[in-house]
Structure formats: structure tokens, C-alpha cells
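With one protein chain removed, the remaining protein chains of the complex are shown where they sit.
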Amino acid sequence: MEHAHTAAQAIEAVSYLRWIVFFPLIGVLFNIFLAPKFGRRAVNLVAPGVILAAFAFAWTAFEHLNGLPPGSALVDHLYPWITAGNLQVDFSLRVDALTAVMILIITGVGALIHIYSTGYMAHDEDVARYFTYLNLFTASMLLLVLGENLLLLFVGWEGVGLCSYLLIGFWYTDDEKASAGKKAFIVNRIGDAGFLLGMFLLFWTLVANGVWTLSFSEIQRAIAEHPEFISGGVATAICLLLFIGATGKSAQIPLYVWLPDAMAGPTPVSALIHAATMVTAGVYMIARLHFLFELSPTALAVVAYVAAFTAILAASIALVQTDIKKVLAYSTVSQLGYMFLGVGVGAYGAGVFHLMTHAFFKALLFLGAGSVIHGMSDEQDIRKMGGLLRKMPFTGWTFLIGCIAIAGVPYFSGYYSKDLILEEAYAGPHAQPLLYWVGTIGAGMTAFYMFRLFFVTFWGSEVRASHDVVHHVHESPWSMVIPLVILAVLSVLGGNLPLLNWLSPMFHAGHVEVPDFIRWLPTVAGAVGVVLAFVTYGMNTKAVEKMNEEPVGMRNLLWNKWFVDEAYDAAFVKPTTSLANGFWKGVDTQVIDGTVNGTARVMELWGSAIRTIQTGNVQNYAMSFLVGVTVILFLGVYLW
Amino acid sequence: MVPTHYHLILSALLFTIGAMGVLLRRNTIIIFMSVELMLNAVNLSFVALAQHWGSMDGQLIVFFVMAVAAAEAAVGLAIILMVFRTKETVNADELNFMRG
Partner (left out) sequence: MDLFTFIILAILLVGSAMAVVLHPSPVYSALSLVVMMSLLAVYFLFLNAHVVGALQIIVYAGAVMVLFLFVIMLLNLQTESRENQQSEMKTSATILCLVMVAELAFFLGKGGGKLELQTSQQELPAGFGTMQALSERLFTDFVLPFEITSVLLLVAAVGAVVLARRQA
């Protein structure tokens, strides 16, 4: 369902969009080449500085776009990149309403996280490498959302995948952390294969109809004018393949398994990449290609159901986790499920809205967790925490605000976005009412596990750790606290931003009519979750001891993440490893090395055989000459 | 006049005798002399054909062959002297240092 563009929309050519991407790249170059010379202080200034500069340009673009009629766009054409026969792909950056939101989030939240990192990584020697990767990530993510065509999106897509790997495995000397990085990259790659196939299929279908382009605007126009170009079945195939890519990048079923392991990386990385930006790339992609997904209600339904199921599954696992970052990781998977649920029921605006609010409060929660870990001398087990509200007030109160926002308490940001999604699920353009009920149950679970986390970590009178750790507990430095405060403010007020109006010219972004009871039920579920958490963990001091016991039954199943990783290991990893070993020991060593060595042996034997001709006796040689002469003479005379 | 091919056959015969000498004898000096024999046989061929075609070019070639053969004999004998100094022998069978 396409909203008609007003006749006044304009496409303006500008030349400053490139600096949004170039500034982070300048940061990368600085950190690689000049950081050893200028030292930590310069790095701490340059790395966040380039992101702030990019934010300035992003804000300029936003204001510029704001002044144009709705539905307009800014285009920055850098150069004609690929010209192959009929296909022309340009290196162009495009800012429309959707992209403007994304670049502001990426550069804004990104800048805050860069500033936070200067404090968090203050004791780490490798800070230059860290910021190189972080800046490179930002540049790639910006390229992903600014790209005017599918190819540039994919370049950014791959770039963020790479940086994710580099940053997860940042402390690569630890085997487990390095393996986590590998796992992320490999699972991502599987998704990327799906994405590529989807892209190929789309291109092929378009070319079969004479349309040679990968540019979003041109594809959109072609489909609008000729919906028959892409039939229902083909559209479903394309969308499902693209969605596989999205499940890899945005951690949905079945490719979500990398995200909890990704917590091995530094906490600001988890905040930026695995909460606010990279994982949202899948949602962005579907919103960007909404005109394609609209052609296949089947694909949209698949997206919605997978998303809802993911949301519930992840929430269930989060209920019993004891590592502060793992709870947040599963929470992210779950909230991403909500975003995909939003786009899956055709409410693209709602999905993007939740993307924005989630960026605020999830980044806040992760940075808060990082602050806690920093203050607790790298302890991450919540069973060893407690009473931190008094010792780390800024961290504690901002964390509480984050929890309130994610639980969907009215008038905080999360309430607006999450409830909108659920309403759309009930009565939106491609509604799936069943999923409304699933989502509501998930909302209740979300509230419960988030407040469980808050109470166990911050509530109480004493810290349950060793004496040394308790002695050392302190509030984090200003470089870490200020971003927390700013994000807390955004988490409170962010829901009031006129995002839906802003996005409405592009696609469906508005409110729907639902019965009152449906409107209030998710809030009630959230309230129930909060109260339950308070009763179980806030008032009851014995609860933490219960957490130390061996998990049994249902709790064991959830504790072991429904044994999904083990299942994948048995079904995919072990057979592949055996196959690889087989190829190594059987084919590589024996066949290939055998052939090569065998050839050498044959040459050797040949050589020894022929060497016997060299007798060193001149008369033998002379004999050979004369025999040759005789034969040649004979042949020459008779055959000539 | 004797037909020219008589001369050529005689030349061939002498050449073959020289070849036999190269292959059969062990003494390096005698091998060398057999080589000179072969060269002379070829000279005979050239002169006969020069007369057949009435062209002086044949005899000219003989002139050059003689010059080169003389040079070759000088150098070759010098080498044999050197070898004799180190190895005390001119027996071809014992001079197999280039054996592979």
C-alpha cells in the first residue's frame, strides 16, 4: 500500500552528504597511522570528534530535508561506480525521511558511546585499535543507510559484519572471546548468503523485464508502474531470502545464536553494535524495501511470525540468566523481534519508531551495565552484586529509567513504540491478531526480567561480592556518566518525537483504531511483570540464594538456552568439522600432496635413469653422434 | 677423367676409417689423429666437387678448414698435455671426470 507522493516532492543534489561517511573514515586513518605518534589523549579527542562532526553534517541534512516538501530527498552523487553493459550503479548517497532518522541515531548515539568508551577503555593499552574498529564500524553503518542502491547497502552490510567480528574478538588473546568473534562472523555470513541470493533473484527478475538497475528509487518506481514485473511467488522468494540475511544480521530465529556470545566484546561495543545500530540493519532493510515486501503478504506473515516467536523465546531465556550482559543480550534479541513484528504486519513506521526508542534505552542499559562492570572490577555475575544504587547513584538511577522505558510504562518512550506495534499487530494493514497476544505475553516477561535484573543488581543494602571488590566499588568517571544521563533523558522524552508524522510520506506510519481493552492490556501485562519482580526479588532477600542453586526442570531448560547451541553443534558444526577433517587427512595430505610429491618422485627416478647416459667416456658420446648421423642421413635421403 | 662420384666414395671411405679410429682406440692422441683423418677426407670431397663445378669456392673452404684445423690441433694438444700432467695418463677410458 503506497501513500501517494505529493506533487511538490523534490530531489535535491547536494555535495556534503559524503562527509557524514568520510569523517569517521578520517578517524580510522588517524587511529591507524598517527595514533602511535600522538598518544592516547589525541585518540580520545579525534575518535569521538569525527563522529560528532558526522553528527553535525547529519543534522544539517536533516534540517535541509525538513525545509523541503514531504517525500523529498537529498542526493549526493560521488561518481559512477559500475558501468557494465546496461547496468549503471553509481556511488551515490541519498537522504530521505527514513535515512535521516537512521543517520541521526547512528551518529548521535554513536558519539555518546565513543565518548563513553574513552572512559571505559582508559586502562586498556590497545585503545587506538579499538577506536579504529569503532570508527570503521560507524562509517560502514552510515554507508549502509545512506547508500542509494542495493550494492552500497550491501557494502555497508558486509562492513559492519567485519567490524562486529573485529570488535567482539577485540581481546583476541583469550580463546573464548576470539571464538565468539568467529561465531558471529560465520553465522552472519550464512545470512549474507541468503541476502545475496535475494539480491540476485531480484536483479534477475527485473532484468528479465528490461529494468537494469539496483537503485532503490528506480526499483520502487518500476514496481509502482508495473506491479506485474515481479509475480507473487518470485516476490515471496526474494523477500524470504532477504529476510534470511536480516535474521543473520539482526539476530532472529534461526541465526540469533551469535548475539549472546558477542557479549565477549567490550561493553560499549555491545551497546553500539548489538543494541543500537548493526542489529537494526535488518529492520532498516525491510523498511527500505517495503515496496517489495508489500508484493508478498506471505513473506510479511513469515517475518511477523518468526519475529514474534523469537521475541518470546529470547524473553524466556532472559528470565533465568545471571550474567548482566547476557540478560541484556537476550533482551535485545527479544526487542528486535518486536521491531520485525512491526514491519511484518506492515507497520514500517512503528518498527522504525521502536528501533529509535530501543536505541536510546538499550544503549543506556548496556552502558549502565558497563559502568557496573567497571565499578565492580570486571564482575558480571548479578548474584555477586546488590546495593549498588547507593554506591553508584548515577548509574543506578539512569539504569532504572532504562528499565522503566523498556517495560513500556506509559509516557516513557518504550510505551509509545511497543504498544503501537502491538496495536498494529491487532488491527494494522497486515494484521496477525494472534501475534498481538504473543507480543503482550512477551511484554509482561520483558518487564519481569528487566526489573529482576534491576532489583538483584542495585537493590538492597549490601554488595554480595568479596571484600576487595566491595571496597573498590565507585561511581564511574564523568566521561561515562554524562552519556548515561543524556541517554536517560532521551529514553524518557524520545517517545514524544514526531517520528510517525515525519515518516508518513514514505509508508504506513500512523495510529490504528483498536478497542480500549486491547490498547491497555500490554501496559497491564507490564505492570504485572514489574510487581512480580519486586515481590520476588525486591522484597525477598532469599531469592538470590535460590539463584545459586543448581537449575532443574524448566529452569534448567531456560538456563541452557533451550539447548539450541548444542543442537546446532550436533546438526551442523560437527558434520562440517568431520567433513573438513576428512578432506584434510584424506584428500589434502594423501591425494593432493601425494600427487605433487609423486610427480617429484617420478622426476627423480627419470633423472636417475637418464643420468646413466652420462658415462664421462668421450668415445661413447662420439658413438652416439655417428649413430645419429647415420640414421638422419638415411631418413633424410629417403623421406625428403 | 674419373667420374666425380668415385672421389666422393673414396672420401666417404676415408671418413669412415677415421670414425672407426675415434671409436676404437683408447689413446687420446690417436683419437685426435683420427679426427684429423676425418677432416682430410672432407677436404678431399670439397676439392673434388670444386673441380666438378668449376668453382674456386670449394678450394677456398679447404683453405679455411686447414686453418681452423691447425688452431684446433694446437689447443687440443695443449689440453692433452695439461691432463697428462695431472692424471699421468692419456687413456680415454680413465678420463671420465664428467661422469653423471
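Annotations
As written, the chains take the letters A and B, and residue 1 is the first residue of each chain.
Basically, a contact is a pair of C-beta atoms (placed from the backbone, for glycine too) under 8 Å apart; a residue touches a chain by one contact, two chains touch by 3 or more.
The shown structure was predicted, so the numbers you read here are calculated from the model rather than taken from an experiment.
Chain B residues in contact with the hidden partner, per the touch definition given at the top, are 1-2, 4-10, 12-21, 23-27, 29-30, 32-34, 36-37, 40, 43-44, 47-48, 50-54, 56-57, 59-60, 62-64, 66-75, 77-82, 84, 90-93. Residues of chain A that touch the chain left out of the display are 619-620, 623, 626-627, 629-630, 633-634, 637-638.
Throughout what follows, only the chains that are shown with their structure count from here on.
By the touch criterion stated above, chain B contacts chain A in their complex at residues 19, 22-23, 31, 92-93, 95-100. Chain A contributes residues 611-619, 622-623, 626 to its touches with chain B in the complex.
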